[in-house]
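Provided herewith is a single structure, encoded as structure tokens, for subsequent inquiry.
All protein chains but one are shown in place.
Take a look at chain A:
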Amino acid sequence: MDLTEVIEAYLVESDELLRDMEVILLRTDTTLPTDEDLNAIFRAVHTIKGTAGMFGFEATVSFAHVVENLLDDLRSHTIQFQSHLTEILLKAKDHLLYLVLNETKGKIPQEKLNLGERILDEMKPFLSANVSQVPQKKQMSSEIQDQTNLKNPNKTNDFSPDSNANGIQSYLISFRPNQNVFSHGLDPISFIGYLKKIGTIISLKTIDQFLPEGNEYDPENNYLGFEINFSSEKDLESVQKVFNFIEEDSFLHIYPPGFTIEDLVDLSNQLPEEEIFLGNLWKEIHILNENSLLEYLEEIKSRKTGVPSASSSTTQTDMGIPNSSSEITEQNKESLKSSTIKVDSKRIDNLINRVGELVVSCANMNQLIGDADDPNLQESSLVVMRLLNEVREISLKLRMVPIGESFQKYSRIVRDLGKELHKDIRLITEGNETELDRNIVEKLGDPLTHLVRNACDHGLELPEERQKKGKPKQGTIRLNAYHEAGSVVIEVSDDGNGISKEKVWKKGIEKGIVYGELPDSDEEVYKLLFHPGFSTASQITNVSGRGVGLDVVYQNIESLRGSITVKSIPSKGSVFILRLPLTLAIIEGFLVAVGKSHFIIPMEMVLECLHFSDDHKTESNQFFALRGNLIPFLRLKDYYPCDSRSDISRENIVIVRNGEKKAGIVVEELLGEYQTVIKPMGSVFRHVKGVSGSSILGDGNVALIIDVPSLFERTITIENQKLFSHRG
């Protein structure tokens, strides 16, 4: 087993243990911890200390050691649990998590070590009481500590980021000759060969990633690149001189010995290859080792996300745990644990991608078999399709995780914010067992945190204010998840002040986003809350009762193909309702066509299909009559340039559900249900409104997947613009 995996396992395990520890500690806010609880948190810290000791992570070991002592005294009832300890232990847990995540990457900065000292200082009063009571025991503990240290006297160097942390001791040459070097009479190999005259090529890797196959290959163009690990006594200038004549015709980057992981990340941003590809390549040529590769990947990740993270939760997926996990007794849990295996999430993603491809190829095959008119063949293809569907279902389920796990962390946020804001807040979570694609759960973290913080900060009133209104002093925030018609709904609600429509609308007018009278539709007013200009003005918090950055929440949810709606009753509270697809990979769609262009409407939105006859048409050409109701509609051909076929005599209308409203989409042909793999749009088209992805049909044609809510939103915007320009 290589070291990366071992460290990864340590990170995952520690993260899990500390998360459990937090859950237990949060419970102690209301009830005293049981012996079982104390044993569990002791075991958590003890296990982390043990593993950290194995790797020689000293900062983690020495901090965990003191915490462990305190917990040991608590579980043996040498000292009594006091509510103040919850606070300290929560801080200790946070600090321990920080140490675990960061010591694998390098030295812990002094300020963080000082923070650790301060936390330990807070524990001292409890510990010193202990010392005076049972001096012998204390002494014993410190002996154990000495032993732990002795066991790994200098082992640190083997595992902690090695000497590379101070800089890598050879030259790294990244050499990408331009495509046209040959025509300038230059031969890159001769320059590389010359390197051998001034030093030793420790390792070299030829990159042929961009060498095309087939007709795109022009033998007179250069497509190769080189990464060279080079050792030499000569200075940088001499090494650079080797490439003097070809420098102008190349991308050339030479790092002299002593460069760092950060330098590599900078370089990877300038090179055409993917960062991960480069990381592995540098490992192959011995520029990086197991540890520093991990460090390099972490650095990339933290630059991308802006937060230093060693996200351990992404590497595990639980399989086969029944839905009703809350009902499982502790004993059963133990036995279940042994029957589940941890799988790298990338493998599952890979599997799902492959199954997706298989679905597409099978659709293609089916079409061909259908044309062949051979009943036997058709029958066996049906069997294959049925089996494939089962495999698809099963593999998609592999990625499903109950949302409860991620709900858990909000208890902490609510608790901390409550203290900070002097509010008494209770968090109730419901539907913890509701399952959702792990990728979605991860991406939901930020938006949900935002909404929960908002509810605490702006939604709920101060206790005195609540009392005056005749509400209970304690405010309630509720997180609720449930399945509804092929999607998952998550509600974040509070019993606070509610949102004043008038104030929001007034502010909207002040900001110049809207004008006119307050509309009847709540939706139109609340939509303002997600307007970028609206939220950046922090003053809004005092006016509307809703806070900063909701536009980001909106964008996040939208990028998950979800939608967000708000409901609010003044002085009763508000609720933010998020609707999300179950998975991002495969879509059950309804295939329609306009001319030769194909479109897919997500199945869960389709209510019914009708022949769009003259009876339905109204004069407005924006609404049609359906069983006595007026429903807005749009024609797909008005929004996407398609070659409409003149021979189509009848049009069809697909009635879709857009949130809680109905709307119609007029198309030429209905082609039926279609199960397909979503291919993301290329970066150029990513911001196109009204389309959420594309898909390849069995016959190789591309179909666009319609993003119904945004299509209608776009329609409304266009109509409004027309209306205003007309007025103007």
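The working rule: contacts are C-beta pairs under 8 Å (C-beta built on N, C-alpha and C of every residue); 3 or more make two chains touch, one makes a residue touch a chain; residues count from 1.
Keep in mind that, in the parts below, contacts and distances are computed from a predicted model.
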item	value
Protein name, per the UniProt record, of whichever chain is missing from view ("Phosphoribosylformylglycinamidine synthase subunit PurS", "Anti-sigma factor antagonist", "FtsX-like permease family protein" or "NADH-quinone oxidoreductase subunit I")	"Anti-sigma factor antagonist"
Chain not shown: contacting residue from A:L127, A:I202 or A:L252	A:I202
Residue in contact with the excluded chain [from A:I192, A:I352, A:I499 or A:V677]	A:I192
Candidates A:A44, A:I88, A:V239 or A:I285 - the one touching the absent chain	A:I285
Contact with the hidden chain (one of A:F182, A:F623 or A:Y640)	A:F182
Missing-chain contacts mapped onto chain A	177, 181-182, 187-190, 192-193, 196, 201-206, 208, 211, 213-214, 217, 219-220, 222-224, 226, 285
